[in-house]
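Only a single protein chain was left out; the remaining protein chains are all shown in position.
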Amino acid sequence: MSITGSTVGTDKRGVRELGGEEKVGWDEVQQGVVLNSFDGTTEGAAFLKAEERNYADFNSYTATVASWRIIKPVYNRDICIDCQNCWVWCPDTSIISRDKQMLGIDYDHCKGCGVCVEVCPTNPKSLLMFSEATDNDEALAGWPVKEKKEK
Amino acid sequence: MAITSIKNLKEFSTNNDRFEGAHLLCPGCAHSMIVRELMNCTDDNLVISSNTGCLEVSTAVYPYTSWDTSWIHIGFENAATAVTGAEAMYKARKRKGTLKDPDAPVKFVAFGGDGSTYDIGFQWLSGAMERGHDFTYICLDNENYANTGGQRSSATPIGATTSTAQAGTHSYGKKEKKKDIVSIMAAHGSPYVAQLAPNKWKSMAKGFQKALETEGPCFINTVSACTTEWKFDPKDTIHITDLATDSLMFPIYEIIDGHELNILYRPKNIIKVEDYLGAQGRYKHLFKPENKHVIEQIQSDIDKKWDMLQRREEARI
Partner (left out) sequence: MAKEFDLNEVEVWDGNYAASQALRQAQIDVVAAYPITPSTPIVEGYGAYVANGYVDGEFVMVESEHAAMSGCVGAAAAGGRVATATSSQGFALMAEVLYQASGMRLPIVLTVVNRALASPLNVRGDHSDMYLGRDSGWIQLDAFNAQEAYDLPLCAFKIGENLDVRLPVMVHQDGFTTSHKAQNVYPLKDETAYNFVGDYVPVDEMLDFTRPVTHGAQTEEDWHYEHKAKQHKALMDSRPVIDEVFAQFKELTGREYKRVETYMMEDAEVALILLGSSVESAVLAAKQLREEEGIKAGIIAPRCFRPFPYDLVRDALDVPTLKAVSCMDKSAPGGAMGALFNEVSAAAYTTSSRPLISNYIYGLGGRDFAIDEAKRIMKEQKAHADAGHITTNIQQFSGLRGPKLGFYETRRS
């Protein structure tokens, strides 16, 4: 399991590798191949944050694609202006934003595409890509300083 | 309809995503940017259908679904029919009083790639539009059959190389021009048709909300930059889309009631299409001297189209 970028989420998030689920027999598979998004009933996901939802095991939220990643984004809260560019363009629902604030990265679902870094407008950037093996604290310790505009 | 605030990104970001991670789309895929944005544009319940394609094979592979809303896939060609069948059922059950919650607001949305929209599902889409169902069809146009490894579709632009219209010693890639799906859909008399792009998130959100709010069949073509088949670095999805909209290869506009055309984005600096083509592997061969005429043709087609769009907008007819 990769390091956790943010503590916001449920304990179900990213608990299984894709394909790692129990392979049940014909008598236990879902009738009609129907998959439920949540256990029980829900008042509507639009009104619930991820951590308030009762995700079913069938929800891909419970799976991880962390192993796809070779490089990862590291987030520097000190520079971030909460513009939410990274949130709107993240293809993997992996930017955790709550109440207009960027909280961190969902490393269970981030595939390391790097779009968030490219669209980050701060100087220096509040998100930078590092190799997967890099320790986040080390990455933060060596964060670049503001680039001066070339004259 | 419960539309969400798109005043600015901070407001927009307070929406709770209903499209989950650990789907199988490629890193940097624009499909999920577009799908997430659509789902964040409303708090209403959604019934979504998808044609077979990248989106479908990546978001509902047993035993996982990435959808927090009702969702259905049948085949490659029939997402428009599937979701309008569900819409008909909604109307019938509402009339008969058999819905669990008859007051729950709901929107019906179909997604298709360009292969399923421009080609194999064209008839099903046209039929659903003609029948006047209350739904929104969104084409995720990545200009090729990406799900099966990048074959040409009728949305592939002239000059692009794909595995079935390859560039080689005797070929510059696809010989035919891209089908104008937006005009075709507008010609159905649809109340709202648009071409939108995820880099312009606000105009896209506005267009999505207009389509969802408008009663009747609406159609939106979205440019979905394909890192795998267009051959660019996954981090550059938004950058490439910027080049697409700023070169006017993908003009952003809407057509209301089949005739009233509004341009939704006018680049401050229109860039040469070369800059857009040159950023992608699929057009690399066009920069050989013998293929330069293709780039000239693409630029000339863009110029003519932009001129036409501006005249149409001005004419207000």
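List of remarks:
We call the chains A and B, going by the order they appear; numbering starts again at 1 in every chain.
Following the convention adopted for this analysis, a contact is a pair of C-beta atoms (placed from the backbone, for glycine too) under 8 Å apart; a residue touches a chain by one contact, two chains touch by 3 or more.
Computed from a predicted structure; not experimentally measured.
Taking the full assembly into account, the omitted chain touches A, B.
Per the touch definition above, the residue from B:15, B:32, B:49 or B:222 contacting the chain not shown is B:49. Where chain B meets the chain that is not shown, the touching residues are 45, 47, 49, 56-57, 60-63, 65, 67-75, 77-78, 81-86, 88-93, 95-96, 98-101, 104, 106, 123-124, 126-127, 130-131.
Contact between chain A and the absent chain runs through residues 19, 23-27, 29, 31-38, 40-45, 58.
What we mean here is this: only the chains that are shown with their structure count from here on.
Every residue of chain B that touches chain A in the complex is listed here, in rising order: 2, 9-25, 27-33, 36-37, 42-45, 59-60, 62-69, 198, 201, 227, 233-239. By the touch rule above, chain A contacts chain B in their complex via residues 14, 18, 21, 30, 33, 35, 37-38, 44-50, 53, 57-65, 68, 82-85, 87-94, 97, 99-100, 106, 108-115, 117-119, 129.
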